[in-house]
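Note that this complex is displayed minus one protein chain, with the remaining chains in position.
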Amino acid sequence: MATTEAALILAPQFDDAEQQHDSDSLGMWVFLVTEVMFFGGLFAAYAVYRYLDFPAFVAASRRLSVTLGAINTAVLLTSSLTMALAVRAVQLGRRRELVYLLLATISLGAVFLGIKAYEYYDDYLHHLIPGSRFAFDGPFPARVEMFFVLYFFMTGLHAFHLIVGIIMVGIITFLAWRRRSVVQGTTQVELVGLYWHFIDLVWIFLYPMLYLVDIHR
Amino acid sequence: MSDAIVPLRTNFAVFGGLMVLLLATVGLARFDLGRGNLIVAMTIAAIKALLVLLYFMHLKYSHRLTWVVAVAGIIWLSLLLLLTLSDFTSRGWIDVPGK
Amino acid sequence: MTLVREPVTAHEDYLDAGYSLKSWLLTTDHKRIGLLYMASITFFFFVGGAAATIMRLELMTPRGDVLYTPDSYNRLFTLHGVIMVWFFLIPSIPAVLGNFLLPIMIGARDLAFPRLNLLSWYIYIVGGLLVLGVLIFGGVDTGWTFYVPFSSMFSNTNVIGAAVGVFIVGFSSILTGLNFIVTTHTMRCEGMTWERLPLFVWSMYATSLILVLATPVLAITLALLAAERIWGVGIFDPKLGGDPVLFQHLFWFYSHPAVYVMILPGFGVISEIVPCFSRRTIFGYKFMAGALLTIALVGFVVWGHHMFVSGQSMYAGMVFSLLSFIVAIPSGIKVFNWTATLYKGSIRFDTPMLYALGFIGLFTIGGLTGLVLASLGVNPHVHDTYFVVAHFHYIMVGGMVMAYLGGIHFWWPKLSGRMYPELWGKLAALTVFIGFNLTFFPQFVLGYLGMPRRVYEYAPEFQVLNVMSTAGASILAVGYVLPLAYLLLSLRYGSRATANPWRATGLEWQTESPPPTENFVEPPVVIEGPYAYSPEAAEEADHGHH
Partner (left out) sequence: MWNFPLFPERASTGAHDVDFVFFCVMLVILFFLGLILSLFVTFLIRYRRGTKVNRSEPPDTNLKIEVAWVVIPLIISILLYVLATSVFFRLYRAPGDAYVVNVVGKRWMFTLQHPEGKREINELHVPIGRPVQLQMISQDVIHSFFVPAFRTKQDLLPGRYTTLWFEPTKVGKYHLFCAEYCGTNHSRMAGSVYVMEPADYERWLEVGGSNITLAKQGEALFQARHCGGCHGPSQAVRAPLLDGVYGSQVPVLREGDKVPHFVAADQRYIRDSILEPKKEIVAGYEPLMPSYRDQLGEDDLLKLIAYIKSIGLGKEAAR
C-alpha cells in the first residue's frame, strides 16, 4: 500500500526531520533511565530485605503461583513481539498490519492484567494482603508480611505502568486507524514501542525475584 | 533507534530465545543450587533483558549515544543497590552492637 | 517527503511578542518560561526567607517566647527547609537562567521539547500550590528530611500532602533535566562542538544528569512514605522488621546529589562572570568541564556521610568517608582555576563580579568545612549540630544564592533590555556579603560548642552567638530586598541596554537585548572557543575612553 505523498510536520525549533527524530528518541531513552531509577528504589528495598530475612522470603514466595507467573511472563513477552512487529510495520508503511499488531499488543496487555487481577484476588482470599487482615500461619508472619508489602508495591507499580502503556498504545492505534498515511506516526509508534519493551524488561526481572525464590523444596 | 528495519526472522528468533530462557529459568529453579539459584535466575533474566534491548528496542542498530544512556541506567541502578547493600551486609563485622 | 515548517514571526523581541495573559501562560518560548520561573521562584524565596527571619527572631532568646509552642517552630523550620530546597534552590539557576540562556548559548531556536518545558512549569506550580496549601492548613513538622518512623507513624501533621507536593515538583526537575540533556546533544548550531560549549552549558548538562538520575529515587521514597502513612503498613515499619536506616539510604541517595544540583549551576554562572570581568580566557577549560562531570558522577556515591552516627555499619562509614574526601578534589580544581583566571587579567569590579568574588570566597569556606564533616573522627561530634547548618548555608546561601544574584545581574540586560543601577547593585552585594557572614559564621562556633539543630530552646550560654546570628539575618534580609526593588524599578527607569553591554563573548551576546523570539535573525556559526577575551585589548580600550 504505497504511502501517498504525506508531509512530516517539523516543529519550528528543529532544522530537519533527522534531528527531530534523534531528539525524540534520545528523550524517550533518558525518560526510560528515570523509570529504571524509579523502580530502582524498590529493587534496593527488595535486595536489603531479601538479605536480612531470606527465610521469610522463601516461605512467602511459595505462596505465589509459579505457573501463573510463568504464563504472565509468556504473555508479556508475546506482547513485546507484537509491538516489535508493529514498529516494523509502521517503518514499512503497512497501516492495516500496524493496526492489527497494535490491537494484539493491547489485548495481550489486558490478558496480563486479567491474570494479575486474578492473582491479587486469590491473595485477598488467603488473607495475604498486608494490613490488619493479614494472616500467615507459618513462622515469622511479620517478615512474610514485609515480603507481601514489597510484592504488592512492585507488581502494583508495574501494573500501573502497564495500564498507562495500554492507554498510549490505544491512542496510537486510533490515530493509525483514522489517518490515511502512517508517515506522521512513525516516531510516535517507535517511542511507545520503547516504553512497552521497558515494561516487559521490568517484569523479566520481577518474575524470578518474586516468584522463584528458592522454590525447589 | 535508527531507521533499521529488523527482519521478521530475527524478531521471531529473538522471541523463541526469550521463550526458551523463560522455560529455563522456571526449570532451573526446581534444582537446589543454594546461593546459585539467585545467580542463575538473574543471569537468565539479564540475557532476556539484553535480547529485548538489542533487538526489540533496536539498540543494536542505534547511535552510540543510546548505548551510553542504556549503560548509564544500569550503572546507576547498581550504584544504588551495591552501596546500600554495603551497609546492611557489613553490619556486625565489628563487635560493636549497632555499628 | 517535503518539510512543512511552521510560519516564523517577524523579528520583534520576545517581550513584545504578546502582552495578553494567554500569551504568557500558554507560551512555549523558553525565554518566557524562564521569566515565569523567575517570578514563581522569587515568590517562594521570600516565603522561605520570611520563615527564616521568624526562626532567627525566635532563637534570639534561649527560652521559646516569640512563638507560643515548639510545634509552631517545628512547622516553621520544616517550611523553610521544604520551600527553600525544592522550590528555590533546585529550580533557580537551571529553570531561570538555564531555560533562558541554554538555547541561545548553543545557537538553537528553542529547547528540544518546548511544550514539555511549559508542562514542567505547570507541574512546578501545582506542586507549589499543594505544598502552600499544606502549610496553610496546619503545616508539616517532620523537617525537610521526613525521617521515618517519626514522619510515618508519629507525626500528626499532613505529611502526605507535603510528600505528594514534593513528589510532583520532582517531576518538574526530571522533565527540565531531560529537556536540557536532549537539547545539548542534538540542538547545537553549526561549529558549536563540545569543546566550544560555554562552561554554563556544561554546568547545565552536568546538573541535568543528576536531576534525571537522582530525582526518581526521591519520588519512589516519598511515595513509599505516603503509602506507609495511608495504609499503616510499609517497608520502613520496625514492627515488620523494616529498618528506618533504609529510608535514610534512599532519601540521601537523592538528597546528596541534590546539593550538587544546587551548586553546579552556580559554578557555571561564575565560570561565565569571572572571565568576562577579568577579560581573560578561563584557566584550564578542559579541567573545569571535567570537574563538573566528575562532581556530578562521584556525587552519587558519597551519601553515607549523612549517616555515620545513625546506625550505619562502621565499614560502610569508612567507604563513604573516603569517597567524600575524593569528591572534594574537583571542587578544589574549580576554585584554583577561577583564581588562576584572575592572573594577568584586567579586572573590573562591577556587581556581577562582586557576587562572583563573594561566591568564590564563601564557597571555599563552605566546601572546606565539608572536610570536617566528612572525617569520621569529628563527625560524631558535629553531626546534627549548627556546624552542619553553617556548612550547608555557606554553600547554599554563600555560594548558590550569590551566584544566582550574580547571574541575574550579569544577564539582566539580555533578559529585560534594561541596565540595573550599578551603585545600588554594589551596595546590595556588600550588604548581602556582610549580613551573610554575620549570620552564619557564629553558627560554626555554636556547632562545635554542641548546640543541636532544629531546637526551639537552647542552653543559655549559646545566646550571645545566636543574637549575633539574628543581627546578621536582619542585614541579610535587607540585602535581599534591595535587588528585588531596584531590578523591578529598572524595568521602567533603567537605561536601555545594548546587545553586548559587558563586551562579553558567547552567542547570547551576539543577538539583540532582549532577543527576538527565534533568538537569532539568521542561524549563528561558531568558529572559535568560548572566552576569547584579551586583557591587553581591554587596557587599550580603556585608554581610548579616557
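To keep things simple, chains are lettered A, B and C as they appear, and every chain counts its residues starting from 1.
Assume a contact is a pair of C-beta atoms (placed from the backbone, for glycine too) under 8 Å apart; a residue touches a chain by one contact, two chains touch by 3 or more.
Note that the structure is a prediction, hence the values are computed from the model and not measured.
For the full complex, can you list every visible chain touched by the one that's not shown?
Over the full assembly, the chain not pictured touches A, B, C.
Touching the hidden chain in the complete assembly: which of C:Thr53, C:Ser375, C:Ser474 or C:Thr498 does that?
Spelled out, the listed residue whose C-beta touches the missing chain is C:Ser375.
Would you mind spotting which of C:Trp24, C:Phe43 or C:Phe150 touches the chain that isn't drawn?
Here the residue in touch with the unshown chain is C:Phe150.
With the full complex in mind, choose from C:Leu26, C:Ala39, C:Ile230 or C:Leu322 the residue touching the hidden chain.
In the full complex, the listed residue that touches the missing chain is C:Leu322.
Quick one: say which of C:Arg196, C:Arg229, C:Lys426 or C:Arg453 touches the chain that got left out.
Reading the full complex, the residue touching the unseen chain is C:Arg453.
Provide the residue numbers of chain C that touch the chain removed from this figure.
64, 69-71, 74, 141-143, 147, 149-150, 153-155, 238, 241, 243-245, 278-287, 308-311, 314, 317-318, 321-322, 325-326, 328-329, 332-333, 335-337, 339-340, 342-349, 357, 360-361, 364-365, 368-369, 371-372, 375-381, 383-385, 445, 448-450, 452-465, 535-536, 538-539, 542
Quickly run down the residues of chain A that touch the omitted chain.
54-55, 58-59, 139-140, 142-143, 214, 217
Could you please point out the chain B residues that touch the chain left off the display?
94-99
As a convention for this text, only the chains that are shown with their structure count from here on.
Measuring centre to centre with CA averages, how many angstrom lie between chain A and chain C?
Once rounded, the distance between the two centres reads 36 Å.
Compute the distance, rounded to whole Å, between the mean C-alpha positions of chain A and chain B.
Here the centre of chain B sits 16 Å away from the centre of chain A.
Can you list the chain A residues in contact with two or more other chains?
Each of 22, 26, 30, 33, 37, 40-41, 44, 48, 52 in chain A touches at least two other chains.
Multi-chain contacts in chain C: which residues touch at least two other chains?
185, 213, 217, 243, 246, 249-250
Given the complex with chain C, which residues does chain B contribute to the contact?
65, 72, 76, 79-80, 83-84, 86-88, 90-94, 96, 98-99
In the complex formed with chain A, which residues of chain B make contact?
1, 3, 5-6, 8, 11-12, 14-15, 18-19, 22, 25-26, 29-32, 37, 41-42, 44-45, 48-49, 52-53, 55-58, 62-63, 65-66, 69-70, 72-74, 76-77, 80-81, 84-85, 88-89
Which positions of chain A touch chain C when the two form their complex?
Those residues of chain A that touch chain C are 5-14, 16-17, 19, 22-23, 26-27, 30-31, 33-35, 37-42, 44-45, 48-49, 52-53, 56, 130-132, 134, 140, 142-143, 145-146, 149-150, 153, 183.
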